[in-house]
Every structure is written in structure tokens, then in C-alpha cells.
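I am attaching a structure below and will ask some questions about it afterwards.
One protein chain is absent from this view; the other protein chains keep their places.
Chain nomenclature is as follows: A and B, assigned in order of appearance, with residue numbering initiated at 1 for each chain independently.
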Amino acid sequence: MRGSTSLQVRLPALVLVSEVVMIVLYAVFVTYDDNANAKMQNNATNPMENSLYRDYPYFADVQVMIFVGFGCLLAFFRFYGFSGMVFNFLTATFAIQWAILVQGFFQFYYAGKIHLGVVNLLNAEFACAVVLISFGAVLGKTSPVQLLVMALLEIPLFSVTEWVVLKYIRITDAGGSILIHLFACYFGLGVTFMLYRPSLNKGHSKEMTSYQSDILSLMGTLFLWVFWPSFNSALTSKGDDQHRAVLHTFLGLSSSTITAFALSAVFNKRGKLTMADIQNVTLAGGVTVGASVDMMISPVAAYALGIMGCTACFFGYKYLTPFLANHMRIQDQCGIHNLHGLTGLISSLAGICAILLATEETYGPSMYQIFSHRAPPEGDPKLQELQRLIPGLKPGLGRTGQEQALYQVAAIFSTVAASAVGGLLTGWVMKLPFMAAPSDEDCFDDELFFDVPSDFARVEGLKTPTSFDEKIQMSSMNTTVET
Amino acid sequence: MRGSTSLQVRLPALVLVSEVVMIVLYAVFVTYDDNANAKMQNNATNPMENSLYRDYPYFADVQVMIFVGFGCLLAFFRFYGFSGMVFNFLTATFAIQWAILVQGFFQFYYAGKIHLGVVNLLNAEFACAVVLISFGAVLGKTSPVQLLVMALLEIPLFSVTEWVVLKYIRITDAGGSILIHLFACYFGLGVTFMLYRPSLNKGHSKEMTSYQSDILSLMGTLFLWVFWPSFNSALTSKGDDQHRAVLHTFLGLSSSTITAFALSAVFNKRGKLTMADIQNVTLAGGVTVGASVDMMISPVAAYALGIMGCTACFFGYKYLTPFLANHMRIQDQCGIHNLHGLTGLISSLAGICAILLATEETYGPSMYQIFSHRAPPEGDPKLQELQRLIPGLKPGLGRTGQEQALYQVAAIFSTVAASAVGGLLTGWVMKLPFMAAPSDEDCFDDELFFDVPSDFARVEGLKTPTSFDEKIQMSSMNTTVET
Partner (left out) sequence: MRGSTSLQVRLPALVLVSEVVMIVLYAVFVTYDDNANAKMQNNATNPMENSLYRDYPYFADVQVMIFVGFGCLLAFFRFYGFSGMVFNFLTATFAIQWAILVQGFFQFYYAGKIHLGVVNLLNAEFACAVVLISFGAVLGKTSPVQLLVMALLEIPLFSVTEWVVLKYIRITDAGGSILIHLFACYFGLGVTFMLYRPSLNKGHSKEMTSYQSDILSLMGTLFLWVFWPSFNSALTSKGDDQHRAVLHTFLGLSSSTITAFALSAVFNKRGKLTMADIQNVTLAGGVTVGASVDMMISPVAAYALGIMGCTACFFGYKYLTPFLANHMRIQDQCGIHNLHGLTGLISSLAGICAILLATEETYGPSMYQIFSHRAPPEGDPKLQELQRLIPGLKPGLGRTGQEQALYQVAAIFSTVAASAVGGLLTGWVMKLPFMAAPSDEDCFDDELFFDVPSDFARVEGLKTPTSFDEKIQMSSMNTTVET
């Protein structure tokens, strides 16, 4: 039942239909938000106080993460570098323009219009990050058509979940550990469960890295690493909250990184370092600090969270990923369950602890800004008292710490459930015929979807020896290198 | 008539003379602008309101585009990666320091001095972008000496044109579609017309990419892509104008990118993707939104412009570039006429439409800030009325939309004419002897101007088989890959 994998009709048709739909929806529904609307400017407007200057620096950093960081990181396969970078580029671009619309309806819709500013783009890039994380689970065995379909379905489900969790359950999750990382992870696992390919459990001849692809992937890691503080702090409150988010993210990544080196060496048979650990496990700390990133958890807690997340992530790669593949039909190609799932769970638990331990003694009155749902409700005399100290404080729900913790737990379960079910359904759709899914044999191979330059063949010569000379070369190689 | 291509005397002599001239000119003419002058600070100066903080973030982003983005993008040839990145580095550096002086005389000269601040560097980087775009037309067939001469001549001509168009014709062109992209394109075409090499129309054995060079070039594309909103918005008015410029650029690039994927697949014989399309055509939207980037064109218009620009650019690569090479003696190596010329023309037309359609109803009174030449002239009572609403409004020329549109048309024609003629003359100078121009055979080859590492030979072995074994390898390759 090997179908055609030509993109000649499928991809353009899908893009064309999407563009027509988007043009109609953008034309009818999207207008400028007040900060981008010339008509809203008057002599009371100070141009330098435009929201652009608060949001754009973080947006620019996240752009580098999404397009360069993820792109390079996903290009770690030796014969799949084009696909890794290019499908990331396509999927990200498509996901963002689609998320602007879908999130727009939920979050930025009033007076019959979606109001567009840089903050919408920033939110859309977070939605896009969700899709790209899920993509990691199925890297190498999906066509660009399948990836666009995945983005098409994942973005609305994510936007609904985000809206329900933030508006109805009302949780605190500044770094997106629950909404971004857990959602993306379990959605991706759902998809890859449906796309299970038994033959790949035995390994695939092209499932390998090269010297250059490992370096490229590490560059991706480094770009993600250096800008992760921007990612985790982009959507916090301005001021001290954002300041703490930067500090915690840096500390978490930092301890996570040296821990990853230690674990990589200690569990390697010959006491050497493994590039895959350095490319992935070093980043675990960035996720693990997420849910409590803007809270007063103290610097040492961020440091410790980095170590914990890294350790869980490392052992996940070592034991859990093979187990899931062999016993649960879940082939998690990039190990997103380790880097986003386990760390996301730890982060969520840490967030709950931080909520339970938060006191006015530590936070001062601004506790009711950070944990906005704990602020007294409208009409409460305590609210007025607090508003004298913090003029902009909005009325909350008067929740206690314990209540808020329960809501966080509810949010975790709802998010995981929604994403897993959504992933299963999306995987089912992606398995439909006409999606140009690669055959098992053609997985992890750029040549399926790209015109490749002539030296690609030479590269290929290595693994599928055809001439006698090459066989000799191969054998001499195998004697000098044990991988 | 094959001359020497040694750089031993020529390049140092040119650099030395330039440096002596620059030192004299900088010493005599360049001083600090008020924001960088310690003497101008007093107790009324707030350090955080220094212009540095408004300009530097955009400057930093443009730096990455110029040096990393362009550098990688131009390194797409397999045997010309050193040259692409390094000549870009040299030419850019030289162009910027020269542009600081030349633009300085036209735009920042008063009280007998050029006043230097970061805004001058930003302007100079735009002038530098002009040179680098033109460089794209002659990539692979020019020596660094020729490139410096090109920068030496193009910068003054660009600065004069810019000054005449902005000061006398007075146009609106925030993203530089006319002044940057059209100028650079037609100048480059003029140069390449003069440097015509008939033998290269049959192709050149080294005119090919490699797996790594394609990835490197794509990284360049991604860096240009992520920071393009900064490029297009760097010189707009602050506030809502800049905000819109960011939004439109992002949307234009975004729609342009997915369109490029669709077109690449549909016009490929085997329904595969072509890296050259993804490296270049995806960026077309960034140019296309340029001329109207800060106007109230509505988000959907930016989206539609991206699709239009991308389509024109794609077909330009497919049909126009070969036509120009075969019938017009114009060998446009990187296809700058597609990515900057056609898109620049569409952008200019869109700008004119946006000017004609602009009303006070849409823009409010700030229309007279964006279209500053339409503001009432000094003394007009309407001006005073508007100045009550917008305190900083400067008197304009009282032009109507139609008048302004005609001036835009005049600017387009003047710019194209000036740049084409200037390009022809510059190409003539670059063809003079002693410019170390490479022979036809040595084009696209790093070895001509670089000490190359020992594995460069191995790479070369591939295309010029010398030993029997290599011939076998070659033939086995040709059977597996069709490029």
C-alpha cells in the first residue's frame, strides 16, 4: 500500500486552500490593535511607550529560537538535515499564521475583530513551539503534508485548551510547563502512537548522525540555550517578575548543563561524552523551572530544579524511550517525553509547591499580582486595602493556596487528557491515504522530498556499499571507530 | 589576456590608500552627534532617553543580517563558501565605513562636521545592504579588488540618489523598496552586463552546491528571515508606525514562505522541493511589503503582497533569469532581479496604491506624520489645527495623494535610471586591467584567492575525476542521484 510521495499536487493544493481561507479570514476579522493603529494616536500618546518596545525584543529572541534554534536542532540526522531544517521552517511559518487567527478568536477578539499587535505574534510563536515539539516525536517519518495537517489540527486544540485552562481553571504557568511542554509532549506521543512503524524498532540504516550534523544540531542547542531566558520570561508580568524569570531560567539551564555532562560520562561504557546528551539533556533545566519561573522560589531552588529535571530527562532517554518504543508502540524519535514530558511534570509539581509555600511575608502585597487568582474578589475590603499599595491590582477569585494547587492539578490532568486524545485523533487523520507518508525504507532520507546535490550520493555511499573499493573503505573504517 | 590574480600588491595598496583617505576625512570632518557627546549632557539630560536605546536594538539585528545572514546566504556554492562569506565580510565592512563618510556629508553634516551616532551606522548598514545585493549579481566571478572598487563607486552614487530622492522628490519608502532594493538591483544588473562572460552561459563545472553549502545558505536565509522585521522597521517613525512595519513584514514573509514551498513543489518535475527556492524565494515577501510597510494597508494586504511578491520572484527565477542571461547579456548570478527587482516594483506599485487610498478617516490626523509631505505647508491654518492634535507635526508641502503618487513614480524612474547607468559605468571600471578579475575557468573557486585546507582537494576530486577509482565512484553516483 505504498502510495505516491510526490508533493506536486498535494502540498500546493493544501497551501492554496489554506491561503484562500486565511485571506478571507484575515480580511474579515483581523485589524490592528490600538498600539499599531494610527487612528488611536493623539497628543496623549508617547510613541516610545508603544507596546512594541516591551514585546519586540522578546519576540525577536523567540524568532531565533523557533527558526534557527529548532531548525538546527532537528537537523541532527545525517541524511535528513534538509528535511529537519526545512520542514521546521515550513511548519513553523504555517503554524504561526494559523495561530494568529485561532488564538486571535479566543484571546484578542472584541468589537467583531481580532486585534493584531506584536503580542499576538509572540503568543502565536508559543503555539508554534507546541507544534514543533510534537513534530520532534515523528521526525523522519512524516511528509510535509502530514506536518501541515498536524499544525492545522493541533493549533485549534491547543488554543481551546489554553483558553479553557487560563480562563476557567485559571492557573499560574508563566513558562508554559503545563500548557506548552506537557500539551506538546502528550499530543506528540498520541500522534506517534498512531503512526507506529514496527519495522523501525529494529533501527534504520539511515538513522545516524554525521560529524557535521552533530555540530549543526549543537548550534541549534546553543541558540535555544542562550535565548531560553527570553522564552520563559516573554509572557510574565513586567518588572521584578520578568527579572526573576530570567534569573531562574539561566540558573536552571546552567545546573542542568553541567549535570548532563556528568551523567553522560558516567553512564558511557568507555567514559566518553555522547553528543546526543549534550544536544538535548542540557536543555532540561529550561523546562523544569517553567511553572514557577516568576515566583519567589529563591535562586537555589532554580538551581536544584535544573539538576532534577536534567536527571529525569537523562534517565528517560536511557530507559523510558526504549521501553515506550518496544512495549507501548510509542516511537518518540527525539525523546520529547524526556525533554518536555518528565521535566514538565516535575516543573508542574514544583509550581504547586511554590504556590503552597507562597506567603505575603515573602512576596509582600505583590503576591496578589503574581498569583492573581488569590487576590480578594471585587467588593472585599481587603482588596481596597491592597489597591492602595498596588494601584493596578485587579480583583481576583479569593482562592487560598490549597485551592489554587488543586486547580493546578486539574489543569495538568485536563491538559494531558486533551492533548493525548487530540494527538491520537490527529495521528489517525495523518495516517489517511494521500498524505504522502514515506515508506519505512524512505524514512530519514532527504532524497524522498528534495532534489539533493550531487555529493549527497557520496555521503550515501558510506552506508550502502555498492562497489568493491567502497566496501574496503567501510571495513577499514569499522576497525578504527566503534560507535 | 589572462592577468595575474595575486592580491599581494593590489588589495593592500587599495586598502592602504583608502585608510589614509579615511583617516584624513574622519579626522577633519567626523565628530560626535549630540547624543554621543559628553559635553552636551547636563542636568536636563536623562541618560536613558539617549537615542542609543531607540536605535541600537535595530542596529544589532541588522548587523546579524549583514554579516551572518548575507554571509551564509552567499556561501551556497560548493567550492566558493570561503569566498562568499569572506568577500561579504570585507565588502560590508568597507562599504559601511565609507558610507558613514559619504552619507554623512549628505545627511548628517552641519556646522562643518559630520555628526556621528548609532543612527549613522544604521543608515550606513542600509547603504551596505545595497552593495551586498548588487554583489549577488556578480558572485563567483569577481575578485575582492573589484568588489571594493564596486563599493567605492556605488556608495557615493547611492548616497546622492538617496539624498535627491528624499530631499527633492520627497517620497515615502520606509522599507527601502525603491531606494534600497530597486537601486541595488539595477546597479547590479548594470555591473554584470559589463562583466558579461559568454562562456559561463553554458554552465560551469564548479557552479554547484553541496549538502553542507546548501544548509549553510539556508541558515543565512533563516537569519535574514527572523530579523527582517527589524530591517524594514528600523528607519520608520517610532510608535505605531514601527509597530505596523513589524507586523506587515512578518505577515508578508510568512505568506511568501508557504507560497514558495507550494510553487517549488508544483513546478518540480518529480514533485520534490528545491533548496534554491527555499533559500531565496521565501524572502520575497520581506521586500514586497517594503514601500508601504508603515502604512495602514491592513494585515490582509501585507499577507496578499507576500503571495504576489513570492509568485513574481519564483517565475522570475524560472523564466526571466535564463532569458536575461541568454538574450540580454545579463548574467544575474543570485537572481537579484527576482528577489529585489520584481518584488521592488510590485512593492512600489503597492506603495502608490496605499498613498492614493490613504484617508484621514483611516489614519486620523497622524496621516500627516506618515505621509509628511501631505502635511499642510508652513502658515496654513489647517497646520495649526493639526498641531494641536499632534504637537510635533512638522509643516509639509501640502501635496495631495495624487501628487504624491506622481512623485513616487518619478522617484522610481530616477532611481532605476541612476542605478542602471551607474552600474554600467562601475562595471566598466571593474573591467579595467589590474583588477585581478578571475579567468572564466577560475570562477566559483575558492582556491584562486584562498589558501585552502587539504580536504578541499578531496572535494574537488569529485568533479574532475583523475584516477580510475574516482571515475568509478563518479559513475556509481550518477546512477543514484539525478540533480
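As a working rule, a residue touches a chain if its C-beta (ideal position, glycine included) is under 8 Å from a C-beta of that chain, and two chains touch if they have at least 3 such contacts.
Computed from a prediction, not measured in an experiment: that's the story for all the values here.
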Exercise. Which one, A:A13, A:L222 or A:L357, makes contact with the chain that was left out?
Worked result: A:L222
Seminar exercise, completed: Which of B:L73, B:I133 or B:L216 touches the missing chain? It is B:L216
Problem set entry | Hidden-chain contact residue, picked from the options B:Q97, B:S264 or B:Q387 | B:Q97
Problem set entry | Where the unshown chain meets subunit A, residue by residue | 54, 57, 61, 78, 208-215, 218-219, 222-223, 225-227, 229-230, 237-244, 246-247, 250-251, 253-255, 257-259, 261-263, 265-266, 268, 270-275, 278, 282, 296, 298-300, 303-304, 307, 362-367, 370, 388-391, 459, 462, 469, 472-473, 476-478, 480-481, 483
Problem set entry | Touching residues on subunit B - with respect to the absent chain | 5-9, 11-12, 15-16, 18-19, 22-23, 26-27, 30-32, 35-43, 45-48, 50-52, 56-57, 60, 63-64, 66-68, 71-72, 75, 81-82, 85-86, 89-90, 93-94, 96-97, 116-118, 121, 144, 212, 216, 447-461, 466-467, 469-470
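Heads up, the rule we're going with is that only the chains that are shown with their structure count from here on.
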Exercise. Where the CA atoms of subunit A average out and where those of subunit B average out, how many Å apart are those spots?
Worked result: 33
